[in-house]
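All protein chains but one are shown in place.
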Amino acid sequence: MTRHLPRRLPATAVAFLVCGLLFAFATIRSPDFASASHMRQLLVFASFVGFAALGQTLVILSGGLDLSVPWVMALGGIQLSIWNGDGMSSALGVVLLVLIGGALGTVSGLGVTALRIPPIVMTIGMGGLVLGYLMRVGLGSSTAASAPAAAERLVNDTILGLPLIAYVWLAFALAAAWLLRRTAFGRALYATGANETVARLAGSRVAAVRVAAYAASGAASAFAGILLSGYVGQTYLNMGAPYLFSSIAAVAVGGASVLGGSGSYWGTVAGACTLTVLAALLPTFNLDAAWLNIVYGLVILLAVGINRVAARAANG
Amino acid sequence: MSALAASVRDAGFVLKRLPRGEWGTPLLLATLIVVDVSIQPALLDVTQIGLLIQTALVAVLLATAQTLAVLARGVDLSVGSVLVVTDVLTATKLGGLEGDRLALLPLVLAVGAAIGLLNGALIAYGGLEPFVATLATWAIFDGVALLVLPTDGGAPPQQLTNLAIGETAGIPNSYIGLALVLLAWFALRRSPLGVRVLAVGSDAERAFLNGIDVRRTKLIVYTLGGFVAGIAGVYLAASTSTGVPTAGDGLLLPSLAAVVIGGTSLAGGRGGVGLSVMGVFVLVFIGDLVAALQLPSWVATVASAAMLLIVVSLRSLPQVLARKETA
Partner (left out) sequence: MSGEPHTTQAQPVLDRPSPFAAGDGDGLRVAGLDKSYGPIAVLAGVELHARPGEIHAVLGENGAGKSTLMKVLSGVIHADAGDVSLDGAPLALGSPDAARGHGIRTVFQELSLVPDLSVAENLLLEALPTRPPGLIGRRRLLRDAAALLERTGIAGLDPRRRVRELSLATRQQLELAKALRTPPRVLILDEATSALGPAESEWALAHARAQARAGAVVIMISHRIAEVRGHADRLTILRSGRSVATGRPGDFDDDGLIEAMLGRRVERLYPQRCPAGERVVLRARGLHVPGGFGPEDLELRAGEILGVGGLEGQGQRALMLALAGAVPWHGQLELDGRPLHHRSPRAAIAHGIVLVPEDRQAEGLLLNHSIRSNIALSSVARLRGRLGAIDRGREAEATAREARGVGLDAARLGEPARNLSGGNQQKVVLARALMTEPKVLLLYDCTRGIDVGSKADIMAALAELTARGVAVVHYSSDAAELVHLCHRVLVARGGRIAGVLERDQLAEDELLHLAVGTRGGREETAA
């Protein structure tokens, strides 16, 4: 079988393996862990991380980072609930918000490519603008505005025992994998993240793929926020906060290089699952939710460290 | 010549050295001050200004920590989390129900430095990129802070609060705090260590050729940054008389914005804390103006973020236009 891109399959497989091991371990400690309803719940949680990390994967592959994810997520949930309250149809609202998220991401991408603003600065700035807007929209701590019905159905309804959202996620994962592995866009994205100079001199569309990556991140984050609001049933300013670390950690655990140029979305999927299981493990140890942050940080360090060691060993 | 006089002369030296392009920020700050004072004449009062500086001091300290990292061609995403760790420690361990244990203050400050040391070790000796290392420690220590103090509360020692918001010889202590920060910076800038930091940030390879221990310099930079961010946390707890474990996340953007607006180069090697302090006050006066005009607080948030993006774009523009390479 021909192999085109860096051998990330082992990393993805390892990530799934680790996820499985953790799951088994959790089940031993607490048999309910493997109950059907719990697993459904875990899958739903993982899909939130998965969508938040979808764009983040593309951005990181291109050699950047998106720190505006939590705010665009919050925008998705909050704005949709406001529009629902004003009578707009959910479907229209979702489409609009995904487009708006994409537009915001495009602005970030343009800043990074055309103005050569460092991604961290650009996306933190954009995040601040979105935050300011959300503050203006004026929430207090939470609105109990009803979450969009569609979102609720996505996370609650099931087909063949799996929540709808899992199928949606799968579809996106397949699409992302196809995009990355089978299209010119994907090649250009990997090339740009691996070595921008090489990509440019070889004629890759460096600017276009970068902007597209950030645009995708904005759109995916908005969508993730809508999903999240559907599940939680309410929206609040900080609803996206945990997803900054978890989206980046998922990408790292999946074996991608945080510097760009190698990785895959399947790896991120594995990372999202692993992190979700880890998060669910904490209560079984009577560990506070605060440990989740600590776990994210440690996982990032571990994943990056292992990546470096593996890379050095491979290049001997 | 006394250190104070030397520093004053240095301040003049710094101002004179500002290349033409750098007059933007001082001008912006001056404009904001003029506008704000004309709207609120009552501001022109030692105590009022002292209060302003008091609210600014936390941002000044974080911007200082961030400036150090940026000067060495890095970034410190964890400044906010170092702050909350020392903040909650101050609120719970130094004070609290068991009475005041001020003697532990050095330990709390040491925690800040230790986190900085961890960052520095990961970056300088572990070879991690600054954004990765400090992103991870950001997450970790945000969590640690929440473990120490899950919700707002705690009681920082009264003596610290008195120190933070009190006066000495008729001058609010916040002036002294600000002056100390600037003095410390000018001292660093004028020390061999300061020159080494700038050299490492400007061109690490050439710094190495000149016998500079690049790794050790970076280690020191991040350790110092952690120490300063730690002071910010203690100060915040003292001046607000409470501990807030979630205060950190919203402070990262202002710390970066202050550095960018002030004019320190994100590529390292150029700039300084003096500039970043100006950047902090630009943001502070924007906030004060917003409050004075009775505009909702979101205006200040948007203005800060917008200012960051606009300034960084403007600074990038000359290089982009004179670009050496095409698309």
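By written order: A and B. Residues from 1 in each chain.
We take it that contacts are C-beta pairs under 8 Å (C-beta built on N, C-alpha and C of every residue); 3 or more make two chains touch, one makes a residue touch a chain.
Small disclaimer: the values here were computed from a predicted structure and weren't measured.
From the options B:129, B:167 or B:203, the residue with contact to the chain not on display is B:203.
Residue in contact with the omitted chain (choice from B:35, B:110, B:163 or B:187): B:187. When the whole complex is considered, the residue among A:174, A:201 or A:309 that touches the unshown chain is A:201. When the missing chain is restored to the complex, the residue among A:93, A:163, A:261 or A:297 that touches it is A:261. Touching the omitted chain from chain B are residues 3, 17, 187, 190-192, 195, 198-199, 201-203, 206-212, 265, 269-270, 323-327.
Remark: the residues of chain A touching the chain excluded from display are 2-6, 178, 182-184, 187-188, 190-191, 194-195, 197-205, 261-262, 311, 315.
By our rule, only the chains that are shown with their structure count from here on.
Centroid to centroid, with C-alpha atoms defining each point, chain A and chain B lie 31 Å apart.
Those residues of chain A that touch chain B in the shared complex are 65, 111, 114-118, 120-122, 124-129, 131-136, 138, 200, 206-207, 241, 245, 248-249, 258-259, 288-298, 300-301, 304-305, 308. On chain B, the positions that touch chain A within their shared complex are 75, 77, 122, 126-129, 131-133, 135-147, 150, 249, 252-253, 256-257, 260, 266, 296-299, 301-306, 308-309, 312-313, 316-317, 319-320, 325, 327.
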